[in-house]
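Only one protein chain is missing from this complex, and each of the others stays in its spot.
When the chains are written out, they are named A, B and C in that same order, and each has its own residue count from 1.
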Amino acid sequence: MPLSPDQQADIDAQRAATTPTRRATAPGIEAHLYSAIPVLDHGFVRVVDYMGDDAAIVQAARVSYGAGTKAVSDDRGLIRYLMRHWHSTPFEMAEIKLHVKLPIFVARQWIRHRTANVNEYSARYSILDGEFYIPAPEHLAAQSTANHQGRGAVLEGAEAQRVLDILRGDAARAYDHYQAMLGTEGQQGLARELARMNLPANIYTQWYWKTDLHNLFHFLHLRADPHAQYEIRAYAEAICKVVEDWVPHAWGAFRDYRLGGAHLSAQGLDCVRRMLRGEAVTQETSGMSKGEWREFLALLESERQG
Amino acid sequence: MPLSPDQQADIDAQRAATTPTRRATAPGIEAHLYSAIPVLDHGFVRVVDYMGDDAAIVQAARVSYGAGTKAVSDDRGLIRYLMRHWHSTPFEMAEIKLHVKLPIFVARQWIRHRTANVNEYSARYSILDGEFYIPAPEHLAAQSTANHQGRGAVLEGAEAQRVLDILRGDAARAYDHYQAMLGTEGQQGLARELARMNLPANIYTQWYWKTDLHNLFHFLHLRADPHAQYEIRAYAEAICKVVEDWVPHAWGAFRDYRLGGAHLSAQGLDCVRRMLRGEAVTQETSGMSKGEWREFLALLESERQG
Amino acid sequence: MPLSPDQQADIDAQRAATTPTRRATAPGIEAHLYSAIPVLDHGFVRVVDYMGDDAAIVQAARVSYGAGTKAVSDDRGLIRYLMRHWHSTPFEMAEIKLHVKLPIFVARQWIRHRTANVNEYSARYSILDGEFYIPAPEHLAAQSTANHQGRGAVLEGAEAQRVLDILRGDAARAYDHYQAMLGTEGQQGLARELARMNLPANIYTQWYWKTDLHNLFHFLHLRADPHAQYEIRAYAEAICKVVEDWVPHAWGAFRDYRLGGAHLSAQGLDCVRRMLRGEAVTQETSGMSKGEWREFLALLESERQG
Partner (left out) sequence: MPLSPDQQADIDAQRAATTPTRRATAPGIEAHLYSAIPVLDHGFVRVVDYMGDDAAIVQAARVSYGAGTKAVSDDRGLIRYLMRHWHSTPFEMAEIKLHVKLPIFVARQWIRHRTANVNEYSARYSILDGEFYIPAPEHLAAQSTANHQGRGAVLEGAEAQRVLDILRGDAARAYDHYQAMLGTEGQQGLARELARMNLPANIYTQWYWKTDLHNLFHFLHLRADPHAQYEIRAYAEAICKVVEDWVPHAWGAFRDYRLGGAHLSAQGLDCVRRMLRGEAVTQETSGMSKGEWREFLALLESERQG
């Protein structure tokens, strides 16, 4: 992720300057501000701004005049209660703004989370840089044979090499052609809004993305999950570390009640109760389909996640 | 709006403390932080937090690495361009959080603006204070005879007195009954979630309300408008002053392109063109209904608003 | 819920008329169309329109050219898979529009569900009818002593009578005063937008409310729950019956995976695994607070809900 000297100077200037504010300040995230956390081969996540901290969640839940409760331990307990009982509105009272550089195919998954504000770099207005995501060898995976939308074993040897050669070659050619079509030397030059259509989905774009903590948790729950595509998961995991430093109590509650928890169906709950009473439950007597039963057993046997 | 000594002490403590931050700060709104701006007889608006400033709007529009443009004059020009051409997403990158005390009938209008975060004081969980909105004499208006949903002349004399007597008497009795039903002296005491149903819609409630600048402008456009009910307009106007101090360039653009501007229909635009060419246009030749024509003439003749 | 003869005639006329359509039609909900399902003492829920059926959910999930799968059994399996794995977007492809008559204090809870479309009867423009919710004796409950926002035992004897007398008396007086302030006989008459402020929160209002099936399920999950206030739960339960007739497969999946299911925290899941391996887990070794542990034991012991 090579920043230009100008960009780095802008960032350094912002990091160096502090001003006094009366607003709630969260020391843990101040340290992240403006720094680019590298993700994938050319991407990053930068915290541009934030609003609120753990105490602000409590303050909103209580519609209070002051700032949170007197004792920090009470804040923690209330935040855990709110998370456990799905009281989501106090978490909406904290907000974060990120600057993200990411491949277009990742951006297309990300944008499906609609409760957020987005400003994307415009390829109608400007010319995209020639940076493309090329997976590291350990992420170049075969199609899963068990799961229609998942990955299997890592590709090896000649096959891996062929894929990398294709990705690198096509990216380079596409960018050469992009510049050739845009060029105005001895020709008119194609409109930027048209020339971009020839670029593959692994080219990097950038955006400012802003959302509240409740919706961010929803995003992280889906995208920091092992079922998410690795490339978006890499961004989600970078953001998880930021959130942990920003609102440690809310993060702890999210980790315990969402990331590391599990949902049981009516049948699953019934089976657990019967098993705890000593009954030997089988798929046939579980009320579940074979697929559900397999997922249920895996849940009860697997080591704790999160 | 009498704050208790404890509440005032909490607010004073928050106002007194400043901490250094790397975030964008807007000096004009820092001065407002936590202070309660009085609205109506017992209500207020308090700025609890904000994110961003004029430069942050520019920064998001450019998806830039630094903070706004080098020259402040360029920021202003770009912000006006964005507002004029309905580019709304950069304005979504600024956010504000307010603590508002307001009568329930005002809250019911306000909540219709759905793109916002809300935490309201819970009358299931807590007991409401006995504060009711009683209009000042100059706001005690008759039903408009011209407009189904508007006010006419101010009530006077005996009629005004009768209305005030009813409002004051019913509010006092309702609150006495509320307390009598809740009381546990010699009885079980009615559930709070039921007792509240007997309170009239002019009792005050409170909430934390958070929204982005684009949606706030939409709220202000509708609610700071002469057609809005006076009581919600009073809140909108208090917020307008805060916004002007927070993001002066965005405010100026909003004032010039929205609050003070006007929308012409296809027929209205056609009539203006014909009138400028010297044609004498009448309702009959305008293509408009009588109602539209009346509104059109009023627009062309009235003094500039805003 | 007395409908006027004119209203009933309008409804009967709509129910009597059918027209042929090429759209997906769900026979189970056609039978409900326009009929008013009574709720509380004067309220109702009427289905005004709907879009889609179980097959339409499948069709959208597959982005298919035809209508669902060939075999109905496949539709059921796919719908259950989608619900189990939190694939919510196909459920957003079904939509329902309801006409609801409900007390204002219920409307204030309901409106917090923001992802919906609402048109409420305007008390600025029109005059409200004099209908107020008075709880049936079995719903007149004391404040819970265990739960800050819940109900305890039913009130009895003189206390119950006192409460009912207050509610009935205040409602009648408030409506008399409303009419007296609005009246134009020998006076100007107060503006409707002001007069309404004196009416208590148990007066009935009406609205058209439209939402998609995913958001409706979210609403029902929260509001058909035993922790919801009885009065809104009564509406949620009426809607549950409509949904069961409309999209039986989606309803079944929602019942099994949401209504009747349960969420385990990381600690809860860990405890279940240890208990199934024969370990004697106590609150002290559970990693849970006392409150959580109590809720956890209740979950494992209670009979299956839903």
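Everything below uses one rule, namely that a contact is a pair of C-beta atoms (placed from the backbone, for glycine too) under 8 Å apart; a residue touches a chain by one contact, two chains touch by 3 or more.
Remember, predicted model here, so these are calculated numbers, not experimental data.
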| task | Sort through C:H99, C:R151, C:H177 or C:R196 and give me the one touching the missing partner chain. | result | C:H99
| field | Contact partner of the left-out chain, one of B:G77, B:G130 or B:G152 | value | B:G77
| Where the unshown chain meets subunit A, residue by residue | 103-105, 108, 111-112, 114-115, 118, 122, 124-125, 133, 135, 140-144, 148-153, 155, 159, 162-163, 166-167, 170-171, 173-174, 177, 180-182, 184, 187-194, 196-202, 229
| field | Absent-chain interface as seen on subunit B, which is shown | value | 77, 80-81, 84, 86, 89, 112, 222, 255-257, 259-270, 272-273, 275-276, 289, 291-292, 295, 299-301, 304-306
| field | Missing-partner contacts on subunit C, residue numbers | value | 3, 6-7, 10-11, 13-15, 17-25, 30, 33-34, 48-52, 56, 59-61, 63-67, 89-90, 92-93, 95, 97, 99, 117-121, 206-208, 210, 212
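As a working rule, only the chains that are shown with their structure count from here on.
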| task | Let me have the rounded angstrom distance from the C-alpha centre of subunit B over to the C-alpha centre of subunit C, please. | result | 30
| request: Round to the nearest whole Å and give the separation of the Cα centres of subunit A and subunit C. | output: 33
| remark: Among subunit B residues, those touching two or more other chains are 118
